[in-house]
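Note that one protein chain of the assembly has been removed; the remaining protein chains are unaltered in position.
Coming up: chain A.
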Amino acid sequence: MPSMRDIKEKIASTKKMRKITKAMQMVSAAKLNHAQSSAQAYSAYATKLREVVASIAGTAKGSSAKHPMLQSRPVKKTAYLVVTADRGLAGAYNNNILKYTHELIQQKHQSKDEYTIIVTGKVGLNYFTKRGYPVAFSKIGLPDELSFDDVIGIAKDAVALFSDKKIDELHLIYNHLINAISQSLVNTQVLPLTDLEKEPVKKANYSYEPDEDEVLAALLPLYAEGQIYGALLDAKAAEHAARMTAMRNSTDNASEIIDHLSLSFNRARQAAITQEITEIVGGAAALE
């Protein structure tokens, strides 16, 4: 049985740990709030953009000139944009994504020439480089409060890969925030843009200046980049939520451990007292 001193030390160290996890939880909660509000601000832009793109793509469908970003071509090379965090301590956040990506690639591809990976976050980058996956490019050190300027570089690069025909499909794999305690894994296809036609198209007969194709050529990269930015925002919010939940769990666990330890500390204390009394009584009895 551990001595009283040992238990006391253990309680003190667990308390310190609880303090840290509690602080991390609160930091993540604050960051989650911010991430959610910026995701909201972005959604106004996204819906507008989607509306316009869908209405143009809908009307332009009949015309013979189709923009390459709307056209599915035979898939020779697929790119996966995998969004992970820079740091751990976020529960299963990173693990889920990496495991899913790993399995997906195992299933769908035979050789390394068939896919490439674009990754954000240190955790993912380490994972993929260590295992020898082909990483086209990566972005680490994205700030917690994401702005469009931070993302535009990687978004532009990814879209450029597609328009240069180095890849034929671009998939986004990230954690989507459902609410503060649950996230779900999402795998969406960004390029080529195929889901536009499903959108209910609002009938407004826009005229296009100078013409449809040119407007489309200006709009579609904007739209694709916007999608990537939106996904990264979403993933950031999910990361903070995951970290908050993980830290709350560990705070709870620490409290539980402290309870147990205090119980055994009190027991040990009582045992010591009892022993002392027995010793005194024994000693007194020996004197008589």
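FYI, a contact is a pair of C-beta atoms (placed from the backbone, for glycine too) under 8 Å apart; a residue touches a chain by one contact, two chains touch by 3 or more; residues count from 1.
Just so it is clear, contacts and distances are computed from a predicted model.
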Protein name as given in UniProt for the chain not displayed, "Aspartyl/glutamyl-tRNA(Asn/Gln) amidotransferase subunit C", "ATP synthase epsilon chain", "Hemerythrin" or "Simple sugar transport system ATP-binding protein" | "ATP synthase epsilon chain"
Could you tell which one of A:M4, A:M26 or A:V52 touches the chain left off the display?
-> A:V52
Please give every residue of chain A in contact with the chain that is not shown.
-> 38, 41-42, 44-45, 48-49, 52, 56, 147-149, 152, 204-210, 214-215, 218-219, 222, 225-226, 229
